[in-house]
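Would you mind keeping the following structure in view while I ask a few things?
One protein chain omitted, others in place.
Chain IDs A and B follow the sequence of writing; residue 1 opens each chain.
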Amino acid sequence: MLTLHCPYCGVDADETDLHAGGEAHLKRASTGSSDDAFEDYLFMRENPKGVHFERWRHAYGCGKWFLAARCTATLQVFGTYRAQTHEPPQDIKDAISAQRPGWSWGNFR
Amino acid sequence: MSNAVSALNGKVAAGEVTIREAGLRGMITLRADLSDSKVKSICTSLTGAAFPSSGQANCDDAKGLCWMSPDEVLILVPYDTVADALEQIAKALKNKHHLAENVSDARALITVEGTFAREVIAKLAPVDLHPDAFQPGDFRRSHIGQVAAAFWMRDQDTIAVICFRSVAEYAFDLLATSAKAGRVGFFA
């Protein structure tokens, strides 16, 4: 039972107030994309043991989607941040580096 | 509109903590840029309440403002003034991107009143209701039992709960059951 901080309303929300939305930072492939690119977008996921980026919605709260950097093995939360970004902000990356030196995830490190 | 009725038509479960459906309440959802001064001023002028900051509600019995999300505020006004209020909002925010909808009939307002009102809510919601953490003015959206709910304290012994109309009966019965089960004694 996780507790995640909602970066929009400032509430430390109980997992029962949240809705999980799968992997974060997917890059949408649409018309004009190759079959491979579209397959990547629809189906290919990182599924790591360790540092991971996820989408969560504060469903019973303010209704906003946010992103979380979390360790799937220990459930440590490195930080949560707003969804309107294509990559994790530097302070989140720094927080991860402090705890998990040498981490990488997709193209992020 | 003489034939309008609230979800539970003022139902009451009396006890040491009394659960009461508050009857017809005017509610307007306003989605807009909450930092905009025009947005703030129309909200304030409609209700006489100070514009709430994040996680706050400024309400008296009939009027008030609740901070719902970074771009949403709930405006409480008397039920029969909603149409007028919507007109005023439309006028005030004429050239601003916003959405204002009457949700008075979509929701129910239930009050929980009595010495252990905090505990009645704490039985149902994953929220810290300790006096150190939750006081009049604080506003929280969460769930009670299995349905969405928002609540705030009117005073130390009164908590106002808003839920959707379709589940008003469930929410009322849940609150009444929790009240009837008695005090936990945790919030001394």
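Quick notes on this structure:
By definition in this document, contacts are C-beta pairs under 8 Å (C-beta built on N, C-alpha and C of every residue); 3 or more make two chains touch, one makes a residue touch a chain.
One rule holds in what follows: contacts and distances are computed from a predicted model.
Protein name for the hidden chain, per its UniProt entry and selected from "Spermidine/putrescine transport system permease protein PotC", "Carbohydrate ABC transporter membrane protein 1 (CUT1 family)", "Sarcosine oxidase subunit alpha" or "Transcriptional regulator": "Sarcosine oxidase subunit alpha".
Of the candidate positions B:R20, B:H98 or B:R154, contact with the hidden chain is made by B:H98. The missing chain lies against chain B, touching residues 1-7, 24, 29, 31-32, 71, 97-99, 101-107, 119, 122-130, 132-133, 145-147, 164-167, 169-171, 173-174, 177-178, 181-182, 184-186, 188. Counting over the whole complex, chain A has residues 1-3, 14, 19, 21, 28-31, 33, 35, 38, 42, 55, 57, 59, 63-65, 71, 74-77, 83-84, 99 touching the chain that is not drawn.
One rule holds in what follows: only the chains that are shown with their structure count from here on.
Centre-to-centre separation of chain A and chain B, using mean CA positions: 32 Å. Residue ranges on chain B touching chain A, taken from their complex, read 54-55, 68-70, 72, 126-127, 140-143, 148. Interface residues of chain A, counted against chain B in their complex, comprise 8-11, 14, 16-17, 60-64.
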